[in-house]
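Note that one protein chain is taken out, while the other chains of the complex remain in position.
So, subunit A:
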Amino acid sequence: MVKYFLGQSVLRSSWDQVFAAFWQRYPNPYSKHVLTEDILHREVTPDQKLLSRRLLTKTNRMPRWAERLFPANVAHSVYILEDSIVDPQNQTMTTFTWNINHARLMEFGLARFKSNVTKTMKGFEYILAKLQGESPSKTLVETAKEAKEKAKETALAATEKAKDLANKAATKQQQQQQQFV
């Protein structure tokens, strides 16, 4: 998965045009996924730099397989913060942008998915037991325990049988040798 990306472009405009445009870039034909834009904070520092914090909400678009797995998250949009420093004297502008809820959305989705899988298995066992006319009281844990015990017993029996066979084979070999002599 890509973690870092570096891109460089040259814009054919002067710096003051670009900096001004930065505050006016929404909406545009390429920003249909951006739903809202708000300035949360703004101040001019003593050295004439402009500090701003902008809140954007964007649609939470997921591939269809993810929509099927996390249907509850389809309705939630992603909140993004963009902090920026405009320095007109040095003609530089620096921004830092991050989302503040998407990671949590995915965590929630994963937890819900895990819980649903467990429920699915319990429900399945319940129905199977019902269909087979058994009392539907056994859980997966109990069944696993029983299976382990049974496996132990089978292993022990197998070891005994193997020993027995080995003994028999040894005895037969002795007999054969004796015959040779």
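Here is the rule we use: a residue touches a chain if its C-beta (ideal position, glycine included) is under 8 Å from a C-beta of that chain, and two chains touch if they have at least 3 such contacts; residues count from 1.
As a working rule, contacts and distances are computed from a predicted model.
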item: Omitted chain, identified by the protein name its UniProt record gives, among "Histidine-containing phosphotransfer protein", "60S ribosome subunit biogenesis protein NIP7 homolog", "Checkpoint protein HUS1" or "TP53-regulated inhibitor of apoptosis 1"; value: "TP53-regulated inhibitor of apoptosis 1"
item: Residues of subunit A (touch criterion as defined above) contacting the omitted chain; value: 4-20, 22-24, 26-27, 34-40, 42, 44, 48, 50-51, 53, 55, 57, 79, 81, 83, 85-86, 88-89, 91-98, 100-101
